[in-house]
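A selection of the complex's chains, in situ.
Chain lettering (A, B and C) follows the sequence in which the chains are written, and residue indices restart at 1 in each chain.
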């Protein structure tokens, strides 16, 4: 379990665009938080910052440890990031090699690594896929392999970037089921507002690199004015005027 | 290694430029005869790929980093002629957009990198028996040829005397050439496992 | 990867940016020909006044173009490793002619600076348009166009792959790193082939039959 605290977090691209502006967050250990905002709001930048993958100004503390060039390698041992595009995470010739990649840095021996990998594959219901090449799997299966890489690490902090993107309803349901079983602090950046309602007890609305509001999803997402102001929409399950025709 | 502008004298610039231009025109003519429409976007994307990997140095520890020219790899996948065109285009772009190598030394660089890499390394690789070790050998031997060309160009331009140039360039190019061959082998191993249909010529 | 910003100043506005692309290319080539072929052919060894005038000219152009000097200088410095190699080798073989070396270095810096002025004041697509007006082979032009377009995607893909490896391994040995590098290059190659198929489909949908005008 990891608590995340950020103080005065700012980040700008080299082109001078401010992607994050003085972000202050305190996500308690074991919490499940959704980052919601329009495209370009800074959601992905925030995830990358928490993972120490971009240089930001301000402070990030993970479970009390300040994220710094010295501490980042150690902190990453308890942390996973599930990328938006599964193909960015899967670069080994076989599924099991992908799932086990980097586990040796956690101080495991070969036997343990393999066990962890197989266990993780079982959790995502991909037993028997060990020696297949991720490249030949369906999109939904590749997403599952990515999840397995995180599960194998048993991270206490998992960051998800658009985890339901491009999944069909069944694959999305599968993800939700797995997500519900996961322990640890979970942060997800998403456009899928129904997903937020279903899985997260807390949400952070972010726009223009700034935190607009933090609170319960149901309370925030129902506010039509707020949603429209930030180029979002009230999700159908909360809306009283569905846009359905025919 | 891309020779910048300023290091070659006019004679070497004109002669190497002339040779490269002639080979390019002949290759284009030959390729145009058999070119399939679907190969046109492929050549563009592979040029982008080659351009990228020549810029993308990968640290391998102890302060050293490696990068490929890609000539041997591309030639194995799409043949040396198309490979040569792709390599030449990427050299033009490297010179224009990244100042890797000059514009007037483009002829020499095309000779040393694209021509030797595509026709030389690939030809040697085809002649050698065996496949995996042949890649390393072909890379290394092509490196030696590049070294000789580069040394001759620089010494004719009065930059280095021939024997020193030969020794230095031989050392640099044969090592980087062999590394190129070796990494090419690793890449082909990966491709064989993941997408073997790309390697119908290789086997 | 910071070097991903190619032709980043090409969209500024300045008197130099407004000049016609054809003129800029011809003028740049003329300048370079004078510098690299002309002076020596005319028999100058160290033509100090010549270099002086040349330097003055391109510095004036640089000033008018509003392209930051720091950028032009750091990019020009890319010739230094090669120059250093030549100097070091000459030093050890005892053939170091200081005057000749410095002239070479000056020539080299000036030529790279000249070329930079062209590419920093002219968007790449304008250069492509111009060379195709000059009847450059259509195949070469379209390859260059594709290369420019997909370079940026490749940069983003490599960045993402690098991040993914960073997230999962703090430090691994050189051997394993080389293998990961080979895998990543292989993966990008596969994607290039696959994207080429889709792009070809997209081109076919819009009437492309392989004819390059």
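General observations
In this text, contacts are C-beta pairs under 8 Å (C-beta built on N, C-alpha and C of every residue); 3 or more make two chains touch, one makes a residue touch a chain.
Fair warning: this is a prediction, and the values are worked out from it, not measured in the lab.
Copy numbers of the protein chains across the entire complex in this file follow the formula A x2, B x1, C x1, with one of each shown.
Please note the rule applied: only the chains that are shown with their structure count from here on.
When the interfaces B-C and A-B are ranked by how many C-beta pairs touch across them, B-C comes first. Note: centroid distance chain A to chain C, computed from Cα atoms, is 38 Å. Between the Cα centres of chain B and chain C there is a gap of 17 Å. For chain C, the set of residues touching two or more other chains reads 183-184, 187, 190. Counting only residues that touch two or more partner chains, chain A has 93, 135. Contact residues on chain C toward chain A in their complex (touch as defined above): 2, 5, 157, 160-161, 163-172, 180, 183-184, 187, 190-191.
Across the interface of their complex, chain C is touched by residues 1-7, 9-10, 13-14, 28, 31-32, 35-38, 40-49, 51-53, 55-56, 58-62, 66, 68, 73, 77, 85-86, 89-90, 92-93, 95-100, 102-104, 154, 158-161, 164-165, 168, 183, 186-187, 189-191, 194-195, 198 of chain B.
Of all residues in chain A, only 93-94, 133, 135-136 touch chain B in the complex they form.
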